[in-house]
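Everything on this sheet refers to the single structure shown next.
Only a single protein chain was left out; the remaining protein chains are all shown in position.
And then subunit A:
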């Protein structure tokens, strides 16, 4: 009696465990099918974009997730949430080599050797855009810049940009190790993306502050003055940091040359 009851209880126990396991599977599977299939559901509608999103997510999950967390939600103390930053921000940060960031610091330094190709940056951008939308560069940027007013751009540059990037885009220091980088060798897209999204310590210049046309004016000015300028007045620009390098030059070049001359002249007696 006692033995059969014992056996029955063991059998029931096993059956209950199986039922609980099946139930758990159903719940997990159900939850999964409720939350996750959107990814696959859209694939049918637009294959091209979605494959970009998928590729972007793959890259994200291997290179960005450590700091920016699952699905771009951000991790407290490591990296901000990327939901809503848009593809412009992603492409700027990735194409200039600022992201992925090698180490936490005052600011991500730019690099001439970005980790991802421009195509991969587009995938990442598509994935982040997919997560929560956000700003992107207008398709007719080239036309906008073509028709831009350089003089107007100069005035806007001096009012909005020169206090950090310097009067001629040489860059400048900000507090506690942060800095505004030099604007040499930047593309139209990068300038636009930076204004639109305010990377690192830069403020955001949204379209209600500077219209796309005004942004294009600024781009035209920066390209003219910083990157295409023939630098009237000398072979060497002394870095466009203003008078501090000029002061160095007068001692290192002028004074040094003339001190050697005094030695030469006095040595000729």
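Criterion: a residue touches a chain if its C-beta (ideal position, glycine included) is under 8 Å from a C-beta of that chain, and two chains touch if they have at least 3 such contacts; residues count from 1.
By definition in this document, contacts and distances are computed from a predicted model.
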The hidden chain: which UniProt name fits, "histidine kinase", "ABC transporter ATP-binding protein", "Cytochrome bc1 complex cytochrome b subunit" or "Na+/H+ antiporter subunit C"? "Cytochrome bc1 complex cytochrome b subunit"
Which residue, A:77, A:185 or A:234, contacts the hidden chain when the whole complex is considered? A:234
Any idea which of A:53, A:145, A:168 or A:183 touches the chain not displayed? A:168
Determine and list the subunit A residues touching the chain excluded from the picture. 106, 109, 149-155, 158-159, 162-168, 170-177, 179-180, 221, 224-225, 231-251, 253-255, 257-259, 261-269
